[in-house]
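Got a structure here, written out as structure tokens. Questions coming.
All protein chains but one are shown in place.
Order of writing sets the labels: A and B. Residues in every chain begin at 1.
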Amino acid sequence: MEYLATVTILIAIYVILAASYNLVIGYGGLATVAHPIFFAIGAYVTGLLAIHAGLPPIVCVALGAVAAMVASVLLAASSLRVSGDYLLIASLGFQLGLLQLIRNLEITGGPGGLSNIPSTIVGAARTPTFLAITIGLAVVSVLGIRAIVRGPYGRAITAMRDEELAFTALGRNAMSMKIVIFAVGCGVAGMAGGVYAFYFQYVSPEQFEVLQSAQILTMVVLGGMATAYGPVVGAVLLLAIPQAITFLDLPQNVMAPLQGIIFTVLVLLFLFLRPTGIMGDSDNKPRARASEAA
Amino acid sequence: MYEPVILAQIFWTGVATSAPHVLMTLGFALTLKVTGLWNFAQAGFMAIAFYTMFFALNGLDLPIFVAVLLAIGTTIAASLATEVYGLQVLRERQSGNLMFFIFTLILSQFIMYVITLIFGTEPQTLFKSILSPVQIVGGVAVSDWDLLGVGLMIGGMAALWLFMAFTKEGQFLTAVSDNAKLAELYGISARRSYRVTAVIASLFIVASMYLVGSHGGVVPNSPLELILGAVLGTLLGGIGRVFAAAAASIFLALIQSFSILVLASRWQNLLLYGFLFIAIVVFPRGVRLPKFRFALAGR
Partner (left out) sequence: MTQVLRTEDLNKRFGGIVVSDNVNITIDRGEILGLIGPNGAGKTSLFNLISGVLRPDSGSIYLNGQAVNASPLYKRARMGIARTWQNMLLFRTMTVIENLLIAPREYAGESILRVTFGLGSVRSAERQARERALGILDRMGLADTADSMVTDLPFGQQKLIGLARTLMNDGPLLLLDEPMAGVEGAAYETMQAVVRQEAASGRAVCVVEHNVSFIRDLCSRAVFMANGRILQDGTVEELIASKALTELYFGV
């Protein structure tokens, strides 16, 4: 039961991550890959504040989200100046560089990670409370993002993706819109990081590597880019299926790469046969074509 | 501490250890220049190259020469297949950068997972021993591996330069990299140039992985780290400037080498990323040193 609850909490957190990543790459059309680092910034800032500053948990998480947002604005502002494509490489470099820094600083616990993040709730109520919080946040994130992209704002984002030059010539500041979308997406990821830090009470650099980038990417692509519920489907699949496979009772050194193979093959198949993902329209209806415009 | 002999040793070792990175960077930067793509699939090809050689040498007991040829074969096959059945399809669909990135990254991951399944995660080396005979030249220790590396590096750069400057195919590559559509109007096939580039990159990859694999342990995930070095060199050299990227790689290796004198070794890697930050924020178009511009058939 406890195990199931933990898996669900993890799924909920990844739903938040996938949904916010989808906002950035699916709706915003911004090619980036560094989402896990903003997750990490949120987690580490929250953890450090909890350990050293003794602030109330909600404040720690909020500050973690703000830290992630500020970092994302700096990254976007400097790399979008060059070109939209540059953000991809810049974000990769940012992620790896920051991870390297984290690995070498003592205050972050180095490669061993940051442990002993204080408990917020103790006793039997802990897991159910966290379950409620994470699921609640996941619902809010998904519906919130959906609300944003349905209205005029979503229309503006789509237009920007379709024809950025015409969009700009109609008086829209595309650059600031991209930065805002990026900041919101990364801020939400930071918030997820804060909650993650409090539940698991341990964060370490290898939880935020390129592997995780690929995982979140897989969730969004499989689920369907630029769809409201695609990220949910993607997160559930990517986290639940491996759990199911464990019942096959294969040795660990076969299981891990096997899971990897299954998912990479799925992504590749979807990429070529059904780029709109599971939740996208299969006949490539215009709304779903957002994934190609990306 | 700063005796000339020690400095010379640090210099030589730095240059020698940069060799595999330079070779990789040449392939990566050339691909970026001609196809406009940051081809992360090359990480997967690196894994294929190494493990083919590894299997040929240790599983099939084939001589080195044959092992290398086999690796060249499998790497070129993988590279061309990716180009023809993957990248070209995405191009025809007019997919955006993100799609290309997803494809190349996930493809690399797929390859690395398959290799993990077959070979496991233990570090492997091509040969039983990673030590190679050393001679002392003027007080500096020079190993056979060093010589091979530097030789391949210089030979590779020279060959590439000659190819780009003096052969028709090479000039086509330059034309396509400048303006693919215009080149098509003149009857140059961009697709063919992409394939030629894939083959050239494969050769550099095999050479690079031979050096890496004979000098230290390799795990299936090693290529991802190695390719980041190539990304860094390419960024610092400037997109489209292949030889500048190679020079940047050597420069970075030397910086890392010499930084031993002042920094603890655990900060070495961080130095690299520090450079990356600076490169991205201050020199997004690459570092331009007017004197050091290597001519690449006009660019």
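Criterion: contacts are C-beta pairs under 8 Å (C-beta built on N, C-alpha and C of every residue); 3 or more make two chains touch, one makes a residue touch a chain.
These numbers were taken from a predicted model, which means no experiment stands behind them.
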Contact set (omitted chain vs shown chains) is A
The listed residue (A:1, A:124 or A:165) that touches the chain absent from the view is A:165
For chain A, residues touching the missing partner are 148, 151-153, 155-156, 158-159, 162-163, 165-174, 177, 180, 184, 286-287, 289-290, 293
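Just so it is clear, only the chains that are shown with their structure count from here on.
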In whole angstrom, the CA-centroid distance of chain A from chain B equals 31
Within the complex, chain B is touched by chain A residues 25, 29, 31, 33, 78-79, 81-82, 84-86, 88-90, 92-94, 96-97, 100-101, 104, 210, 214, 217-218, 221, 253-254, 256-258, 260-261, 264-265, 267-268, 271-272, 275, 291-294
Given the complex, residues on chain B that touch chain A span 38, 86, 89, 93-99, 101-103, 105-107, 109-110, 112-114, 116-117, 120-121, 224, 228, 231-232, 235, 266-267, 269-270, 273-274, 276-277, 279-281, 284-285
